[in-house]
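The structure's right below; bear with me while I get my questions together.
Here we show just some of the chains, and they stay where they sit in the whole.
By written order: A, B, C and D. Residues from 1 in each chain.
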């Protein structure tokens, strides 16, 4: 589905064009052609390949989807794949944006994703002095937007971690914690698979040997690189905490088991001792003087009670109860 | 066993030839000779070594089998070993394909593997403009086919992991889970030993210093490299999940043990308390007024019942039962 | 909030100036302008950007805060972000200092931090022969001060670890230990996120390709690098010990559980055996000669006592009690 | 102890010589002197040092033994230390071979090892066209022989692992498994200390900057490198499996503990319930109508039996028994 196809000149919007006109404008270096597609059918993609003269391997990647994030250098053009992640109920849905950026054109192909990039276009059009730099700047603005959307998602995961941490040392919910930690870890992995490969790719746009398209924007890409490093560090940090929390949780389970066992044993003692006494006075010896005493029964019950009270006191003091 | 020996010119099939004619065609640079063997005996291999003038160390590797995947540069020729993995009942069977690729010849030696590479030959013959590039392209097409066959295998392992994950938090089957996770891990290792060394070797064909044979195909090998990285990432991701699932499973076992113990203790209490009461009224004191009461027995039974009902209510509320 | 804006010449303080005069002095290379801000509002930052002609991306980082520590090279100027950590009750509060250092100016922006850097200015003014080197030296002095403040914090964490280690093998407090180790680990992570990225950045100022601003100070930055490596090593070492202590603690819990169980079983035996004897003499057989014996009851009680004493002796010897 | 001292020319054996003649032949570049020692006394080593003009640090290493495997470049000569591992009862005994290889000589010093390298000499003498290459080829042949002997040892360890894996999910032998896994891991470490450092050293003989002695043999050393990588991968793979098997074993122990506890509790219930009933009819109430019934006793025993049968059925169904 074509979202928009716009031609710019000197950073200013010139006209909305038809798909079939693209190659005419691309052929004129003074124009910048910026086309956005969403979940395109193969025919549309093929048409675009012809209009922009795109590399077949790159187009195949865009068609197949499910790529790792990457930025590939095809000599005079760049091909970037980014993952866009959107929370959907308790899952994280992973979509993709493929960006073909040439000397004077940008083609974006968005798949499996709700939220568009109109805001990026709007921002670029508000800053014609930057848009004038060309396709490299549009590429920067798109990557920047994708990366900025990762932050609130990670905040969400951090909040979840904190809520597990609060429960961790209370006695209630080890089972809930295990499940929460497991799903947290899985979602973290989703984030990591979006961030880590991109970090690696971006470093090439911010480092020593930058493709000409991005040369004037080195500091901007370094800024994205820096954001990605922060994301990466946060992911590693949550991951580490999840690992520790998992093992703490196991310790807590074992500890609670141990404490439960002590409690049980204490109660067992409170029952077993009077049972023994009752057993003794249930013996059928002929000569058991206590049996004939008038208050023998009452005294025995009293002794049972006193022993249990004493045991209870001792056990509570020893923290068994 | 010889499968086929075909000569191409300008990307088009010229003729099927006899093994003994090979060296004649190899001597003429305008031809491309593509020979396929399957589980060859030493004599055949020796014959091929003479026909193609292959390096003895490479031929020895092809004969011995059980190599790590690798791509070795012998100056004017390349020697590649790839692992082909085929599911066989619940196991993964590992076979090998050795590829000798020279300036104008390709020799493939397939061992311990059912499925052939006829489809690769067919694809190459359908695209003469690519096959014209020569032996490098055939090498690419073969590696590409091998790598593409890894994907459905990994999908299988992912499905298995998911089925373990579904069972993980249900109380039923910790023992089944342990076994499933252990065999899953072992199969993952098989996949990893096929993918990881190849990833390393391929990077040399996609990087800065490419052997001349593959120079015009750098972007194609980068594409394979990219696929291998995706495979590798998926393997690492499953591996990580298997590790976490294993420790979650241990936590679940410990937790269930703890809950079982509580349940047992609760039932024990339901029996121990009336046993104590019965013991008390089994004492032989002469003066135990209750013993003479008409409804003493009934009341005692009633008291036992009421205490147990109350205990039951308390224990259930405290989630012991 | 402006803390101070001072102009130096040849290492000596010349005058306190107004913010609006800054650009006049910055334009004269014989002066060094050193301005310190604290939690500035956006307007102030914008004003500074104009006065010093700062790069917009660096200013944005200073405004947003929550950056990773880093030292960025903007050609003729450096932009450093450092984390300042202050203990606050049982937490570690993380603030930031952003430093813009150009050929003849230094601008520091401190946020979320109580303690200032007056001492650094005082030290610099006491050593005019070093301050004369210029902005690079001020940058060094600031980083050095920040890094030196990390040492007492780590000492604190080491002390905490030692107090956990002392408790580790005593039987009292596994639960307290788990919590202490978990919070210790979290605080360690805070320290690590301040130290590790800085270590990486500083290595560029101490290595082979140093920015001209810092060229004459290579040995000074190497000294900071050395301090950071010591900090890093200590952090890794504590981290490692925390990990080991956590697993030792789990072993101790399991071990105590095991020992508790033995003790319980021993007490259970001391009760169960006389209960069995009492049960036997509670049987209603007509011909049980012992029942008629005069001292049958006393002897039975005695036998019970002797058996329990013997059991007690055996169990204590076997370390069950 | 001198094993042999032989002079070769153009790849053919010329003569067995006396130790004191060595320096005469070494001085003539057209000869190749190959001397083999076994557990030499210091005097012999000193004599050899003088005859071959060896570097004192290398001789000291050969005398002291217990070195890491390494290949050191002393300008015009190479000094290699290799570990030879021989199974001895259930242990692995580690011996050493030190090889001094100069322009036209090879001196091997074997220590703490039963098996010699006569087969290597025989192989070299059978292939004069390769032996003609000189000392570098002898060095290759020796290292190749040492490395080839590692394979059957690793196969042994793999077999042991498999036998543990077979027992792992059977209920019998967790204790045996722990011990087996521990000793397996220790032996694996022995293998690893022989393989990993050698891998690193060999890469220098197969890589870009090869010492002149080995220059014509680059592909041969790459072959050894390849073997070492396979060994290394197998070691890592076993190591990984040992780790997983250890934690699986712990899970199995915990699981069996849990199942044992359930079984115990089930049996306890089968005894406790009839005990309670017996207690009830042991009470001394005057009005307990059942006591007077003719079949009261039989009915009670029957009820006990029926309850236990029912319990047994329920417990078995719930997999407690």
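Just so we're on the same page, a contact is a pair of C-beta atoms (placed from the backbone, for glycine too) under 8 Å apart; a residue touches a chain by one contact, two chains touch by 3 or more.
Since the model is a prediction, treat every value here as computed from it, not as a measurement.
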With 4 chains placed, the number the full structure-file assembly comprises: 5
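As a working rule, only the chains that are shown with their structure count from here on.
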Required minimum of steps from chain A to chain D, each step between chains that touch: 2
Set of chains whose contacts include both chain D and chain C: none
Superposition of chain B upon chain D: rotation angle, C-alpha, nearest 5 degrees: 70
Between chain A and chain B, centroid-to-centroid distance (C-alpha), Å: 25
Inter-chain centre distance, chain B versus chain C - centres from mean C-alpha coordinates, in Å: 41
Interface hub residues of chain C, defined as touching at least two other chains: 282
Arrangement of touching chains [line / ring / star / complete / other]: line
Which pairs of chains touch, using the document's own definition: A-B, A-C, B-D
Touching residues (chain side chain A, partner chain B) in the complex: 55, 57, 61, 66-68, 70, 72, 74, 174-175, 178-179, 181-182, 185-186, 189, 193, 197, 246-247, 249-250, 253-254, 256-257, 260-261, 264, 267-268, 271-272, 274-275, 278-279, 281-284, 288, 290-297, 300-301
Contact set on chain B toward chain A in their complex: 168-169, 219-220, 222-223, 226, 229-230, 233, 237, 240-241, 244-245, 247-248, 250-252, 254-255, 257-258, 261-262, 265, 268-269, 272-273, 275-276, 279-280, 282-288
